[in-house]
Every structure is written in structure tokens, then in C-alpha cells.
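Have a look at the structure below before the remarks.
Every protein chain of the complex appears in place save one, which is left out.
Residue numbering begins at 1 within each chain, and the chains themselves are lettered A and B in the order written.
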Amino acid sequence: MLKVPLSVDERWNLIDRISKQTVEFGARKHTLKDAIAELTVKPLTGIPVAIAVLYGFWSFFVDFAGTLFTDGFMVRLFDEHWLPWLQSVFPGGLGNPFYALMVDAGHIENGVLVASDNCLESFGVLTSGFFVPFGVVLWAVLAFYLMFALLEDVGYLPRLAVLVDTVLHKIGLHGYAIVPTFLALGCNIPGVTATRPLETRKQRFLMITLLSVFVPCGAQIGIMQDLVPELMGWIFLTLVIGYLGFGFILNKIVPGKSPEIIMDVPPYRMPMMKNIVSKLWIRTSRFLLVAVPFVLLGCLIVGLMYLTGAMDWLATVLGSFLMSWFGVPGETVSPLIAGFLRKDLAVGVLGGLMEQGIMTTFQVFTSVVLLCIYFPCLATFALMLKEENWKEFLGSIASLVAMVLVYGGLIHLVGVMLGVA
Amino acid sequence: MGHPNVGKSVFFNRLTGAKVFESNYPGTTVDFTKGWMHLGGEDVELIDVPGAFSLEPKDLAEEVAVKMLEENRDSVVICVLDATKVERGLYLALEIIERGYPVVVALNMWDVAEDKNIRIDVEKLERILGVPVVPTIAISGEGFKELVSKIKEATPVKIEKIIENAGGVESAAVSG
Partner (left out) sequence: MNEVEEKFGQIYFAVLGAVALAFGAAELIASAGEGFTWGILDSSGAADPMFLPWRAIILLSAGFFYLSSVKNFAEIHQLAKAVLGSIMIWIVAGMAIWSRIAGSIPGEETWFNSLEGFLASYAPPYCPEVFLLPFSLVVVYYILKEKEAG
């Protein structure tokens, strides 16, 4: 007599019987789609295709967000119309604390306080606080999610996962890790959530830690591309090396297993306009809801810290450490503070410092990389608390601190050796 | 319920008009979403759950799916199968049937199965399982009307009955 529930073998046995009677596999002829699908996962042909796809992704991103919207329209709108208009109508004027917080803090030039001529330098809630999310970041996020939705719906992502599988195995991850990584390039939050299908706690821990440290979000990438387009190649290279290198080390240190995950590779499909548009809408509006309040708040906090002199105090206190360890000037404290709230804002603050011409190219490079890796933004931080248990969370934080100190120092060292620092 | 990337979220969006992410790769849904659909004049709650290979969860996303199933003991389960991989899908469907849930089986991606020259005898499958079986193409919405109309026909089936219909089952020892 049978016992319920059935054993695994019995169940398969039953399925075998059922399918024999009901399913018929006809002669199977390969279609063109199958042949293409095969070619895109074989390394020899798949890697060139992946390069082409990523090339397309990146150039679309740059031209849509940078050339067309930010440089084409937004910079003009904010710097030539919005900022001058506010400077003329806002009560108070240069030197007034409230005016400085809201519109323009100005900066000292030859001992005289002068007004800013762009929305990054001005550093007011109404100027930089609006320019960063609406002038730069929104378009970057939109471009990213449009391309991403296309890749998702066509079914290319899992194929990329198959291609990078061997490399990622070396760092204790699986090809599937490409999905959270890619998502995190849009925003780290969905990236962290997408680690749930990973099977062991070790894999999730590795993935979440690496994501929050080495993967910059779309908002951040957008504003980096706007400020230092010529450095982007080096920045990404540095981050990829860090991601793989520290993944390798963490995999050796962290106890636990990282077993194989079986992932199905779906067939290629024609993407549907409606689905793409609705995804684009949901993701972009979610971004705005999370980002805008934080950016405004960040502007206010950094502004207040400047006004009260707290920022100068921090810059002097931490200056020598920052200079000796990372090779960046004490002023970098302000973007680092802003970075606790939002990374895009932090890069924006850095942009303001760059305008003042107090940093060398290599210092800019180091600071941008440091901003990427030193702390996940507040929203990601909160999510990590939720997704990991407290032991893992402390582990993440500890490895984060270690990675920043080691890697930041290493970058400085390499710079010194190459003679560029 | 169903395996990852068989189109559960597409079903859910179609049936409730909600907007859950649909993507062409496994593991898009990692949490559950509730929505409402009309069924014969009344509003019925529908839950979209992450994909699962079996009821013994192996990761967090599967845990969510199994937990939702256990928390809703009196619900009808729409079991979405990939028509090109019926055997794998049936494993999960049988597990759910064994636990006493009324089930409707949707054979999704029917178009892909046709492309691959896989033919499934729906009526016979329906007779053996004793539950409604509907071929569907979620992306274009084919088969949805039939699926919805059959939700009410779903009743719990005893696994012994299915075994009898399938012509008996060898014990594991013999088959092993």
C-alpha cells in the first residue's frame, strides 16, 4: 500500500507514466533562433557579442543622458536660467545664512566672497538639490532602465550569466550573480533584493557585500559621467578589479559552501513595448521617491555643516589622515559626509570642489573611487540590516571598512609608484 | 505557483491588472504580491509568489512561496507549468495536489512548445490528474478566459486516484 506523501522516486515514477501517455516529442528541427541562442553562450562567439551588447548599452546611456538631456538642455536650464533667477529674487543675498543654505553659499576667491555660476558649486537646496536629481540623475536612470528592460525581456541576461560563470566561480559566486550586479548598476536596492535566489547564506553575504561596496548605482554613474567622462574607463577598471579581487579573498575567508545553482536559460523573445514602458515607469518613479528627499536632506545637512564650521573642523581633523593614507585633500570630507545619504549627491559635491580647482586629476580619480566604495548609501544600508542577520551585517561592515582602507591605500600606492599621485 | 520563469507574474498582471515586474529570466519575483480579480461577480484575492522547484525550499525566494502556500490553506492554486518542460512542472503540481489543495494546471508557453514540436494531450492529462488543465500563452493572453472559468471547477484530488488513472505505480525499490 502506498503512503502519502509519496517519496521523491515514486513521484518521478508517476510523472514518467503520465508524461509517456500524454506528451509526444516530435522531430525537433533547430530554428535560426536556437542557432543564435547557442552562439551567444559559446565563449568564442559569445564574448564578442557580449562586448557589442555592452558597447551598445554604454553608448546609448552616454548619448541619451549626457549629450541629449544633461549637456543639451539641463545644464543650460539650471545654470543659465534657474540659478541666476533665484540669485536675483531670493531674499537675503550672498552671505546671508538662509540664502546660502537654499540658493548659493558662494566661495572665497582672492579673499572675496563671490557668487557661483553653476548649480554644483552653489550648493543650495533649491539649486544643487534640484540639479543633481532632475538635471543629471533622472536621465541617467531612465536611460539605464530602458536598456536594462530591453536586455531583460529579450532574454539576454541569463546568457551573459552563462558566459561569466567560470570567472565568477573563482570568487565563490555563480553566473547568476550577474543579475543582481546588473540590477545594482541601476540602484543597489533592487540589486540586494535580487540576491534571494542565491542558495547559501555565504553566497548571499558575499554578493551583498561586494554589491554594496564595488557596484556604483546608475545615479552615481550618471553624475560621474557628467563630471569626469575621461576617467570612466579607469574608474570601472578599478572597481572591477576590486570586485573580483576582494570576492576571491572573501571567498577564501568566509566559511560555508557556494554550491552550483541551476539556472534555466530562457528562449529569446520579442520584447513587448507595454511591458518595457510599465517597468520603466515603476522603476524611475521609485527612484525619484527614494532619491529626491535624501538629496534635499543631504544638501541641507552639508550646507549646515559648512555654515556652523563643523565641516572645516572635520576637514582639519581628518585632513592629515585622508592626505597620508589616500592622498586626497581634507576638503574631500564634505562629499564623504554627503555620501552617507546619497552617492550621486556626494559626487555632485565633489564636482563643486573640482570647479574650485583644488585637486589634481589623480586626486579626483581617487576621491571618485573612494566615494563608490566607502559606504553604501543610507537606503542600501537599511536594506542590508533587513536582509542579513546581525552577525552577517557586522561582517559586511567590517569587510567594508577593511576593503576601503586596503584598496584606497593601494590605489594611492600605485599612484605614487606610477608617479601620478 | 510554478517554476521560475514560467510566466507567473505575467498571469498575475493579466488577471488582476496589477503591475508586477515581468522579465525574461528566472528569479525576477523574489517576494509575494497580492491583487484582486473578478471571478463570477465577486472579487477574489490572487497572490503572485516567487518561482519554486519543489515544496522543500532551497533559497529565500522559494521559502516565501512555500510559506504563502501554507498560510492560505483554503485557496485554489493555479499551477503554472512550462509546456516545454512538463515533467519538471508536474513534480511541483503533484506535491501541491498531495497536500490537498484544489489545483488548476495552466500549460503556459504553449506557443514555444508548438515551435519545439512538443505535443501534449490535454484531455488525457486532465483525465489522469482529475483537475482542469488549460493550455495558455500568457504573453498574448490566450487561454485566460478558459483558465478563469475553470478555477471554480478545481477540487482536491486524492493522489491514489491519479496513480490509478496513470495505470499504477511501481514502488521506489523496484524502479530504483
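One rule holds in what follows: a contact is a pair of C-beta atoms (placed from the backbone, for glycine too) under 8 Å apart; a residue touches a chain by one contact, two chains touch by 3 or more.
Note that this is a predicted model, so its numbers are computed, not measured.
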Chains on display which the left-out chain touches in the complete complex: A
From A:Ile36, A:Val277, A:Ile358 or A:Leu385, residue that would touch the chain that is not displayed: A:Ile36
Positions on chain A contacted by the hidden chain, ascending: 29-32, 35-36, 38-40, 45, 48-49, 51-53, 55-56, 59-60, 62-64, 67-68, 71-73, 76, 229, 232-233
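Operating definition for what follows: only the chains that are shown with their structure count from here on.
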Whole-Å gap between the CA centroids of chain A and chain B: 36
Residues of chain A touching chain B in the complex: 2, 4-7, 9-19, 21-29, 31, 149, 152-155, 157-158, 176, 179, 193-194, 196-199, 204, 263-264, 266-267, 269, 271-272, 275, 278-279, 282
Parts of chain B lying in touch with chain A, wherever the complex brings them together: 3-5, 19, 21-28, 30-31, 50, 58-61, 64, 86-87, 90-91, 94-95, 98-99, 112, 115-122, 124-125, 128-129, 139, 159-160, 162-163, 166-167, 169-172, 175-176
